[in-house]
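Heads up, this is only part of the complex; the chains shown haven't been moved.
As written, the chains take the letters A and B, and residue 1 is the first residue of each chain.
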Amino acid sequence: MNWYAIQQTLVPMGAESPLENPSVVVLDSEELSQCPKLSGLEKVLCHTPAVRDAKVCKVEIRSNCITGTIVLPRTTKTGVRLACGYLLTSKQAILIDDTGVLQTHMKRLVKKKLFTGQSVGRFFYDILELLIDKDLYHLEEIEVQAEKLEDRILSGQLDEGSAAMTQLRKEAMAWFRYYSQLDEMACELQESENSFFSKEEKHLFHMFENRVNRLREESQLLREYCTQIQTMFQSEIDIRQNRIMKILTLVTTIFFPLSLLVGWYGMNFNGMPELSWEYGYPAVIVVSVFIVLVSLWICKKKKFW
Amino acid sequence: MNWYAIQQTLVPMGAESPLENPSVVVLDSEELSQCPKLSGLEKVLCHTPAVRDAKVCKVEIRSNCITGTIVLPRTTKTGVRLACGYLLTSKQAILIDDTGVLQTHMKRLVKKKLFTGQSVGRFFYDILELLIDKDLYHLEEIEVQAEKLEDRILSGQLDEGSAAMTQLRKEAMAWFRYYSQLDEMACELQESENSFFSKEEKHLFHMFENRVNRLREESQLLREYCTQIQTMFQSEIDIRQNRIMKILTLVTTIFFPLSLLVGWYGMNFNGMPELSWEYGYPAVIVVSVFIVLVSLWICKKKKFW
């Protein structure tokens, strides 16, 4: 349990609550489950969201507090999805964080001495902005991976691309879902009618919404790019199939006539003058070469290679 | 027929109507068809919706009452679709329920002593919230099934996946349709101009609409995920076809030249010196091995395996 005072900048207070200033407390689920004494928050504590079951980003605006959860489309190294919960009143904020995702951002806020202007709304906006700060780079990484996949497909190095593509599409969808939820959340925060946020703070949330919308659009285009790669992959499979079919048809077209020819003179009829003709065998050789050339010429003309 | 008084919490009253408080009565279609005496509801009873024919979730706002039906995308164990009807006036509510879906939620409301604040609107919001309470888990179950299907397709265990996929897509579509209808219903309830609902109650319906919208978005993403699996399945079919074609082409490419060779020395020409050559037969064996190796080398180069 860490308390911070929201003064002109964020000031860490350790385990003690700053009574006079607006303040933030960061807890994990376990600490919260032990029903701690949080001065000034007794009435609203029952609304604290359960972070462990959180599946979506959401906000709920009540008459005396704002609660919600944020679930990121990323996981810790141990595979746990990054998530946090929040509960805001006009003077205080509880942040619930089991994965340490918020602690990093709190440290950055303290260290960089960013202006938080003695207001919970301003502080919450700063946290939200820090959460999406590097996202354009995350999206770009996915796009770079998609481009690599595309190049490998186009250069024919990839035979079984479905698994990689599926992975990529899922990731892009997860980001798109995340921004859709954040977008709705930012909308709700602006619409909140009770006197939690000043006009200036609502404008901050509007700016946050704009940034989220740009990221959402980017992630949507990323999804459409993945769809394009999938379509292109399907074409490549069909093009390769045509190539295989051409080889099969070529082999068949060359060897079937020859096979018939040699079968022909394997017949055991009595009166087959060619068999006893002096130049019979050389003639068959010549005819065979001729058949091969004709077959090749036909296949060439049909653009088999 | 069960009456409930809407006091600070919901109080079951059995078969008797509580005259002073706002109240709820839960009926089934049969009871309703016997034209029961419902004190205070005589004028509006003609508008009670027919639950048995209900196919969609809807609301109709009249000058003296609000009526509608809710049809869930789930069935009872006997395959009957869960559905209920409702009729609200400013002081009373009729709920028509043949499948018992509402009885469960009524019991929960009574047992948990949830705050219903002596208002029909607040009570109706509570019922709606309970209806969609576990839906995120239902949607997640479908997603887990979809992921299993995807894994089975990717690992090549699934040859005939259309039926399973079709089932999944239908389910996702049913949920999407359900939330689209609930969303419109929540909109209408907020828009209602007559003095049924207070501003606070309308805000509750707005929160309900937000929750429905998050679920709707989830179900839409689920549908798009199903589409992706379908596309991926099609690619897998084509990839498998290429593998079959490669086997066919490989077999043909190896055996056709050999077949020609042995056919060649099956010809009955008189002057074929190879036939009487001492090393003729061994030479054919060597040539055959050579042909096989060349065919295999070509196929290897063409990436046939």
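In the analysis below, contacts are C-beta pairs under 8 Å (C-beta built on N, C-alpha and C of every residue); 3 or more make two chains touch, one makes a residue touch a chain.
What you are looking at is a predicted structure, and each value in this text was computed from that prediction instead of being measured.
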Fill in the total copies of the single sequence across the complete complex, 2 being in place. 5
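In the analysis below, only the chains that are shown with their structure count from here on.
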Could you grab the centroid distance between chain A and chain B? Build each centroid from C-alpha atoms only and quote it in angstrom. 23
So in the complex, which bits of chain B are touching chain A? 136, 140, 150, 154, 203, 207, 210, 213-214, 217-218, 221, 224-225, 228, 231-232, 234-236, 238-239, 241-242, 245-246, 248-249, 252-253, 256-257, 259-260, 263-264, 266-272, 302-303
Interface with chain B, chain A side, in the complex: residues 55-56, 58, 60-61, 156, 159-163, 165-166, 169-170, 173, 176-177, 180-181, 184, 188, 193, 230, 233-234, 237-238, 240-241, 243-245, 247-248, 251-252, 255-256, 258-259, 262-263, 265-268, 272, 274-276, 278, 280-281, 284
